[in-house]
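The complex appears here minus one protein chain, its other protein chains still in place.
So, chain A:
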Amino acid sequence: MNDTAGPRRRVDVGRVAHRVAVALLVVYLVVPFLWMVVYSVYPSENLRSSPMSFAPTDLTLAKYGELFGDSGFVRSMTNSVVVGVATTVICMLLGSLAAYSISRFRFRGSQTLLLAMMTVQAIPAIVLAVPLFVLMRDFGLYDSLTGLVLTYAAFILPLVIWMMVSFFDSIPVNLERAARIDGCSHLGVLRRVVIPLSGPGFAATAIFAFITAWSDFFLAKILTGPNAETLPVRTAAFQGLFATDYTAAATAGVITALPVLALALVAQRWIVQGITEGAVKG
């Protein structure tokens, strides 16, 4: 935590050990995923031969082409994008309204409500699986994108509200008072003052919501069939093909992971800031 303290010695064993440990850690964090990428661009035969053969001339994107040409797989991709975006928009819209209300008006029961938001995080999805399935079936929403989006919204909203309340709490109310006196409505204040001021927190929360919706497997597996199936459900099915087609499984894995991975890395500054300001208190 602090080789700022104390003078540097000539050959600092601790320093060398530290750098080695960091290098190992970086390899540990990154290589498993990169390995899957490597698998996705070589024919299965290369990976089954012993020793494995990684001749650059064998490099191929054939499996990507194959999957992008598979209408079922492409539909699951579109589904994932639609569900991810729609869930995020709904969560941020309803979530920031509710969070603003809890943060600013402190109505009776608002603290209990906030506590409840945290408690629902403890509820495993399996508890709700059958009831949700029955509910969706009765409303004709089984295997529909609408049903999935609504379900995700309900699961992700508590976390969104929890995070947004902590960001809103850190914004001084004086600015809002000024805007109110200038004739701004509550909604106007929220839209023009509060949300812009909580920018990084807002962005981080939206990314959390998107990644959670995109990555879910369990609920999607239970609430969808061939029509509204999402990428994780489709990709999970590839594990059955392991004996025959490594490359397809690896390729589906890369396609499922890449969008959220890219999003996380592009938005890393907001995410890290969001964690620092919001998530950990104490």
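Quick notes
As a convention for this text, a contact is a pair of C-beta atoms (placed from the backbone, for glycine too) under 8 Å apart; a residue touches a chain by one contact, two chains touch by 3 or more; residues count from 1.
We adopt the following convention: contacts and distances are computed from a predicted model.
Of the names listed as "ATP-dependent helicase", "Sugar ABC transporter permease", "AzlD domain-containing protein" or "Heme NO-binding domain-containing protein", the one that matches the UniProt record for the absent chain is "Sugar ABC transporter permease". Of the candidate positions A:Val30, A:Leu115 or A:Leu175, contact with the hidden chain is made by A:Val30. Which of A:Ser101, A:Ser166 or A:Ser198 touches the hidden chain is settled by the complete complex: it is A:Ser101. Residues of chain A in touch with the missing chain: 1-6, 14, 18-19, 21-22, 25-26, 28-30, 32-33, 35-36, 39, 47-48, 50-52, 94-95, 97-98, 100-102, 104-105, 107, 113, 119-132, 134-135, 150-151, 153-155, 157-158, 161, 180-181, 183, 186, 211, 214-215, 217-218, 222, 232, 235-236, 238-240, 242, 246, 249-250, 252-254, 256-257, 260-261, 263-265, 268, 271-272, 275-276, 279-282.
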